[in-house]
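All protein chains of the complex are present and in place, except for one that has been dropped.
Should a chain be cited, it is by its letter among A and B, assigned in written order, with residues numbered from 1 in that chain.
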Amino acid sequence: MKRLLVLLTVLALLLPLSLFAQGAKEATTVAELGPDGRFTTTRKITVEVFDRGVDDGRTPAENNVWTAWIKAEVLKKYNIDVTFVPVPRWTETDAINNLLAAGDAPDVCYTYSYPTVQQYAAMGGVTDLAPYVEQYKHLLPNLFNLLEEINVYNNLDPKTGTLWALEARQFYPHRNSVFVREDWLKKLGLAAPTTHAEFEAMLKAFKDNAQLLLGADASKMIPMSISVDIGWMGDPLTTSFVPEGLSDELLWALGYDDRRIMWPGYKDGIRLLNKWYNLGYIWKDFPLYPFGDQTYHDNLVRAGFVGAFMHNWDYPYRAGGIDIQTTLAQTGGSFIAVDPFPNDAGLYRKYLPSTTGDRKIFFPNTNKEPLASLLYLEWLSTLENRKYLQIGPVGVTHKVLDSGAIQIIPAAVPEWIQNSADNIDYTMVINGKDMGSAQLNGLSLGLGYSGVDPRYLEESYRIEQNDGRIVKNFTVGTLEAQVGLDNVLRDKRNDFLVRAVVAPTAQFDAVYDAGWNDYLATGGRAIIRERLARYEEIFGVKIQLPAGYVL
Amino acid sequence: MRRPTTALQARDTGSDRRKRFKLYMHKYWTLYALLALPITYFIIFKYIPMTYIQIAFKRYSIVQSPWKMPLANNHGWQYFIQAFRTPDFLRALRNTFMLNFLDLVMGFPAPIILALLLNELPFKGFKRVTQTVAYMPHFLSWIIISGLARQLFAPTSGLVNIVIQRLGGNPIPFLNKPVHWVATYVLLGVWQSMGWNTIIYLAAITAINPELYEAADIDGAGRLQKIWYVTLPSIKGTIIVLLILALGNILGGGFDRPYTLGNPLVRNVSEVIPTFVYSWGIKGLQFSLTTAVGLFQSVVGVFFLLGADFLAKRAGERGIV
Partner (left out) sequence: MRIRSRTQRIGDWVIVLLCVFVIFICLLPMVNILARSLSSPEALMRNEVLLWPKGLNFDAYQYVLKDKTYTWSMTWTAILTAIGMTLSLVMTTICAYPLIYPQLKGRRIINTFIIFTMYFNAGTIPMYLLLKDLKMLNKPIVLIVPYCLSVFNMIIMKSFFYSIPDSLRESAQIDGAGPVLVLVRIYLPLSTPVIATLALFYAVGRWNGFQDALMFMNVRKYYPIQLLLYNLINAISSIEVAIQEGFSTPGLNETIKTASVMFATVPILLVYPFLQRYFITGATLGAIKE
């Protein structure tokens, strides 16, 4: 009797523990789609949406005119009931961690970081999309049309055949442009620089003529500004030192770091920045200001003290909060994009990211409706739907010009204000306005920036794409060496580049090499080696490192 | 238990003990009743989540309960070994000790001295104003303070350095050279917390019996003597308690201050354990590593706490535990 009691007690104690066990949910049985393409019974799915937490008259991300429209349309088309789950934008990873651990994650999630998805997958928290995408391909024409095979299968692991995430489409692959004060060039009678030497001479001219250009503020002259993320704000310069004609495979193998510091020739670009820093052409105090908050830097630019800087192709023209061009216009200043850095072959080579690199869409393992979720993405990818989400109703959030181009106007009614530009928080499959045809897109490109003359944007975009080369991506599956290190390596990279630029010129090599070796030792080397090995394994070709390249 | 001297006393029976116990409970049951709620609180909100600490020894999986996760390599010590093999961690460990120690040396006496100063102020209104203003910095987040610090101390555009240069001197690298940075870091920490920390000491001082001061007056004690022989001894208990608690935090320390004040030029001194964990553990989704390092911090902290407590008791104080 006593033994029975003990047994029962033990079982009773074990029972709650077993409740904590949560294995991966089993795949759903094939859903029933009627002849009209709708589900016979209403399916419910939950979709993640970023909550930027800011009001200013805006509406809750999970409940506003846009979500109402989406819900109604998707219900009508597929008999799917969509609920939006808000996730705070600033703590998105933490929030998803919590939700995943609790089994509450939305059915459709997206994130900018693929290593995050990989890690969740390694822990068993992500659904493998490969079988579903294969099985339901015929039901997803628009999705495949928009994303194209390259984005759908970008993350397909060649060894295991698993597909953890789909890549959203970066519609306008772009990198950085070099911006220069147009009015200062005019005042000093300088032409737009077309070589490194001319650019340097221009910076010197800015510095020497500070009195003329800034008057009472001459002491605040900053010929060129940069930030702690040198890799980003020096990118056009540093990549110009990369030798022309490197193979796609080599660029990929050494391209682990998004800022490309492992590409051959990079060090020489930093060396030039170091020279300019020591000559006083670069903002002296830049190391102190963390990259995370660019207000200080932007203030300097807006106040008119800065002669040149490098940033996203449309950065000075963006409205609201950044407002560089519109602010400067009040005193007659303006920034124009220039193309001053040719490479060793005389080409103004721009290494552009491919259409991947935006968000990754994944389904947590708690997703019980993979078909419904895929159909939701299919619906989102359909041109009319995403176009409406991006530009809204005519007359309210946009107007159509005679040429057919679309011009965005401030929302006439507060409830139509978008929480994110082009509503990208909802149109998770695409980043960038797509009006349906290349011509229309070209016409509309410059019109999304209120208060800015479209010619600036067109010029910047033209330069951006000039001598452009898409950097191909090769999928080799998960790299062991990479797990958990992305953030660490990124911080190290920023740190040593800053120290190298700021060092006295005589110490440049020592400082750069020390930082470089630390970066390699912490994981950079192992990652590249693994990339090379995996590539050889899968594609059967050995990638040769350039002569003299030390790993 | 007294040695029985009579036959009657020798028979300390179970029933005697039970009777004593019943008497004790009859007298003191309310104390246990009062403790019931706090103890329940601790069990629910502290001890139940604490079972998660075991992931320091396990391979973390976000969809499994900690009891089910597989053990990590090296009998579970994989992450501890990994941490100690990482040069960045060792550097962070060194910096944490160093910065916390300096914080203690500079920052512990400051509020006491300020409290004593305030206590000596003859003008009551002025005392209130100073108290209120002194603790304002505590309310500012380090993001704001660091922004202000840069505005003042940046090498070329910082206002303090501009003034120094106008006066003909060389700019001081407050924030961009390691040694100077440590000094700025510690001083800013003192400045931010000193006003707030005086509150406890002032509260303790107000509880001092004024008769003691009157007696000292009669004995002809001067101001400094009164502080030394009356005030300080009376708040000694409070000081010891706070010192023990501070020592228990020797490997802790905030994240905000080193993170917002740090920059690439001083990284070799500004990287501390909380920022290390943030970069390597939290951002890298390495939950097990994060927990392992946290566990290490806790164990060391408890060790210091108990050590300090023991020393305090040895010196005749009451201690904490």
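Assume a contact is a pair of C-beta atoms (placed from the backbone, for glycine too) under 8 Å apart; a residue touches a chain by one contact, two chains touch by 3 or more.
Here the structure is a predicted model, which means the values were calculated and not measured.
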item	value
Touching the absent chain when the full complex is considered, from A:L147, A:I322 or A:I543	A:I322
Residue of B:F57, B:F153 or B:F287 in touch with the missing chain, whole complex considered	B:F287
Chain B, residues in touch with the chain not shown (by the definition above)	24, 27-28, 30-32, 34-35, 37-39, 41-42, 44-53, 55, 114, 117-118, 120-123, 126, 128-140, 143-145, 148, 151, 157, 159, 191, 195, 199-200, 202-204, 206-211, 222-223, 237-238, 241, 245, 248, 287, 290-291, 294-295, 298, 301-302, 305, 318, 320-321
For chain A, the residues touching the chain missing from this view	52-56, 60, 86, 88-91, 94-95, 97-98, 101-102, 104, 112, 232, 291-296, 299-300, 302-303, 312, 314, 318-322, 327, 420-422, 424, 431-432
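Following the convention adopted for this analysis, only the chains that are shown with their structure count from here on.
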item	value
Contacting residues of chain B [partner chain A, same complex]	60-65, 67-68, 88, 147, 150, 154-158, 175-176, 260, 263-265, 267, 279-280, 283-286, 289
Partner chain B, residues of chain A touching it in the complex	17, 20-24, 93, 97, 100-101, 103, 116, 119-120, 123-125, 220, 228, 284-285, 287-290, 296, 365, 483-488, 491, 494-496, 498-499, 502, 522
